[in-house]
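Supplied in structure tokens, the structure appears directly below.
One protein chain is absent from this view; the other protein chains keep their places.
In this document, chain identifiers A and B correspond to the written order of the chains, with residue numbering beginning at 1 in each.
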Amino acid sequence: MFNLVVKDILIQKKRVLFALLYIIFMVIAFQNMGLVMFTVGVTACTYMLIMTACAYEDMNKSDIMMNSLPVKKSQIVAAKYLSVFVFFIMGTLAYAAFYGVVKLTGIPLGISPVNMTNLISGITSVCFISGIYLPIFFKVGYVKSKIINFVLFFSVFFGASYLVTILQESMSIPWLNAIIEFVSDRGETFTAIVFLALILVFMFISYLIALRLYKHREF
Amino acid sequence: MNILISNTSDKPIYDQIVEQIKNLIINGELTEAEMLPSIRNLAKELQISVITTKRAYEELEREGYITSVPGKGSFVSAHNKDLLKEARMRIVEDKLEEAVSAAKTIGMSLEDLKNMLCILYEEV
Partner (left out) sequence: MEPILEIKNLGKSFKDFSLKKINLTLERGFIMGFIGPNGAGKSTTIKLIMNLLRKDEGEIRIFGKDHIKDELEIKNRIGFVFDENHFYEELTVQEMKWVVSKLYKTWDDAAFTRYIERFQLPLNRKIKDLSKGMKMKFALTIALSHNAELLIMDEPTSGLDPLVRSELLEILGELIQDENKAVFFSTHITSDLDKIADYITLINNGEIIFSTAKDDLLNNYGLVKGDKKVLDENLRESFIGLKENMYGFEGLVRDRNNVRRMFGDRVLVEKPSLEDIMLYYTRREQNV
């Protein structure tokens, strides 16, 4: 399965570099975004990488080739989900590197740090997008999923900027407030673990749906 | 060993192979106990079906020209001396028949033909 993840990177080559550089552009373009900068930047970059990987999957009807090889459909699907996390890590590292450069050279740019809150909100938005997108992709392929994907991206793109705000200021909903307070009372690490667990459960359910759809697909 | 296949000929390909291998044996180009190429190898070289070469070898075996030893291959039969002689005599007969009909078309007498044959027999 590892080789299928590497394939998702190899397939894009120059675009990987482009996507990573895109983070710099995002940071510069969204100077007034404050804390959400990391989430938006890294999500955009990861999203771009996932989309390109999926696009190339469709280009030569490679599903025909992949499904003629001795590889389980569950591995093909799982590899894509794994790629999402790998892309996120790549994006994060690129962001961190840029952050380092900015701080060391003293370039007058506002850049939010890579902290726990940022990482959590970043992975949440990445998983949210791909958790919804990938089952659709595995059902109909890249070309047909384009429109849905477009809508999805913009809703999440703008939604992401509210995500952190909502999480931090949603005091108006009492039960949500109670949960947030309960969780945050136990410290940042606990909050992080709860969040990660929720994300993983979400991704796992998404994976099961995607696999089911992929198993029923014909090529 | 030469085998030429004609795809346009009306004669089945296996038949062409049988004919040509027979001739090779009769002419002595393939000698007793000599190993023939395998069915699969011959098919590959001639770019024809394995079924075709298999059938040709079966035919040759049936007629006693070759023997197949399972796992070893096919060999030119050792017990076909008389068969060979007979076959060769048939060739002589065929050629003589040809000569006779050629002689007849130009009205050559049997006497003249015999004389010619005697002279040729001495000379060759």
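Here are a few things to note about the model shown:
Going forward, a contact is a pair of C-beta atoms (placed from the backbone, for glycine too) under 8 Å apart; a residue touches a chain by one contact, two chains touch by 3 or more.
Note that the coordinates shown come from a computational prediction; the quantities given were computed from them, not determined experimentally.
Just so you know, the chain we are not showing touches A, B across the whole complex.
Between the chain not shown and the residues A:Leu10, A:Ile28, A:Ile89 or A:Ala178, the one that touches is A:Leu10.
Residues 8-10, 12-14, 40-41, 43-45, 47-52, 55 of chain B touch the missing chain (whole complex, contact as defined above). Although one chain is hidden here, its contacts on chain A can still be listed: residues 3-4, 6-7, 10-13, 56, 59-62, 64-65, 67-72, 216, 218-219.
Basically, only the chains that are shown with their structure count from here on.
In this assembly, the C-alpha centroid of chain A lies 78 Å from the C-alpha centroid of chain B.
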